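Some chains omitted; the rest stay in position.
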Amino acid sequence: MMYSEKVLDHFSNPRNVGEVENANAVGQVGNAKCGDIMKISMRIEDNIIKDVKFKTFGCGAAVATSSMATELVKGKSVDDALKLTNKAVMEALDGLPPVKVHCSVLAEEAIGAAIQNYYDNAGIDKKVKKGCDGCCSSCGGHDEHHHE
Amino acid sequence: MNDLIYFDNAATTPLAKDVLDKMMPYLTDNYGNASSIYEIGRRSRAAIDEARDRVAKCLGADASEIYFTSGGSESDNWAIKGLCSAKKSKGNHIITTAIEHHAILHTLKALEKEGFEVTYLPVDEDGLISIDDLKNAIKDTTILITIMFANNEIGTIEPIEEAAKIAKEKGITFHTDAVQAIGAVKINVHEMGIDMLSLSAHKFNGPKGMGALYIRKGLRINNFINGGAQESGRRAGTENTPGIVGLSYALEKSTAGIDEKVKKLTALRDYAIEEIEKTIPYCRLNGHRTKRLCGNINFSFRFIEGESLLLMLDMKHIAASSGSACTSGSLDPSHVLLAIGLPHEIAHGSLRISLGVQNTKEEIDVLLKELPKIVDRLRQMSPLYEGVEGSN
C-alpha cells in the first residue's frame, strides 16, 4: 500500500483541524467499530461556507481526505459543496490505494451530514442524499456507515 | 537510512552481515545444482548437508528430521495439510488457538471447507490458552493439535511443553508455529516432545524466502510440493543453497546468543513499558507482562487509530507496526486483539514495537520522547477524545 506525496502532506500537516466556534452545521459519520469517525463543523453564512474544520479518528487516508475535503469546500456555496464527490477528493490527493477508497467516501458523507444538520437547524426542508453506493466494496459497505 | 530506528523485528529483520558473507560463495562461484554429480554440484550438496546438521543441532533434532522450505507460511501449510491428508482416515478434528498467525488460521479455514472440524481455543486477557480447555477439547477424532509457540502481535508465550505432553499422552500429533519464538526462547524439540515445528529465517536475521519444517522421525505426513527427489523426496524443488546456508548460520547465531539477547532485550522492553505506562494516559499493555517475548512491546492507546500513529512515527524515522491487520490491506481489527477481549475501537489503536539484537537504549529513549507527543497530537484530532480529561 502506497500513499501519494499529497496524501502524506495532508496527513502530516492537516489543514483545518479542530472545531469551528459558533458552528451552525455539524455532522459526524462512521463508527468506531469499522475504524473511522469523521466530524465536520461549519459556519455557514449567506449560503457560503465561511469556515470549516474537522476531527477524525482514522487512518492516514482518513485524515488526509478530511483535510482535503475541508480545503475544497471552504468558501464555496452550500450547493457547490454538495457537489463534491469522493472521486474529486481522491483526485485532489493524487489517488488513494484501493482499500482506502472508503475513507474518501466518508469525507463526502461528513460534508453532507454537516449540511443536513444546517438545513435541519435552519428549518430548511431539504434532504441531502450523499454517501456510499457500495463503491469500494472493501469496507463492509453501507450498513456500517451510521449517520448521526 | 542511517538514522532509521527499526522497531519492527517481528515483521522482518535485517540479514546479518556475516550471514550474508557465508551465503556469498553460493550466490557467485558455487552455483552448482546440489543434485548434480560433478564437483560444483557436490560442493553445494556438502554445504546443504552441513547446514542441515547445524539446524538440527540448534533445535535438538536429528539432521534427517529437518526439511528446508520457502518460509514460515509454507512450513505451516505443509505441516497442517500434509498431516491432515495423511491422517484423514483416523479422524477429522484439529485443535488450535484463536490467536494463530493467518498462515495457520487460513490453512485451517481451507480444511474446514473440505470437511475437517476445527476447535479454536480461546485465550485469556493476556493471550494465554488454558491447558484445561485443551484437555476438554480433545475428541476421539482429534488428529492434530497446533499451537503457536509465541504470538507475533502481543508476544505472549504459550505453555508449549505442557500442551505437547498432553498431545503425546493422547497419541495426537503436535505442531507448533515457532516463527516468532526462535532465538528468543530456548527450544529443544526432542525434550519438549514436539512432533513438528515451523520456522522462518528472516525473523532471526537470516534470508527472506527461506524456512524449515522439523518433522519428528517416523511421523508420516503427505508431501506438499511434489516433484524431484530433493529433501529426501519430501519437498521438491532445486535447493536454494545460499538460502539454506544463510538460514543455518543465522539460526546458529541466534540460538548461541540467546541468553545474552534475552537479558538485553528484556531489560530494554521492561524499561520502555514502564515509561510508556508512566507518561501516556489511557494506554493498555497487550499480552502477558512476563510470559512474553523479550523483544515485544504492544500497547493500545485509546481514542486514536494505529495507522496514523505509524505514519507519524515513520516521519520521525521510527519504524514500528500496528497491532491491527492494516498491513494486510484489511480494515478489520486484529483477531488477536479481539481475542484478548479488546473492543473494536481500542483494537484499532495499537502499536507493536518489536526489538532486535541491534536495538539500543538510545533508540528506546528517542521513542519515549516522541511517542507521547504523537499520541497527544492524534488525540487532539480525534472526535472520540472530546470531553475526556486533559482534552482541550
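We just call them A and B in the order they show up, numbering each chain from 1.
The rule we apply is simple: contacts are C-beta pairs under 8 Å (C-beta built on N, C-alpha and C of every residue); 3 or more make two chains touch, one makes a residue touch a chain.
Keep in mind that what you see is a predicted model, and the values were worked out from it rather than measured.
Taking the complete structure file into account, the protein chain formula is A x1, B x2.
Quick note on the criterion: only the chains that are shown with their structure count from here on.
The geometric centre of chain A is 39 Å away from that of chain B, both derived from CA atoms. Per the touch definition, chain B reaches chain A in the complex via residues 303-308, 311-312, 315, 326-327, 329-331, 333, 344-345, 348, 380-384, 386.
Of all the residues in chain A, the ones that touch chain B in their complex are 1, 3, 8, 11-12, 14, 17, 28, 32-39, 55-60, 62-63, 97, 99, 102, 138-140.
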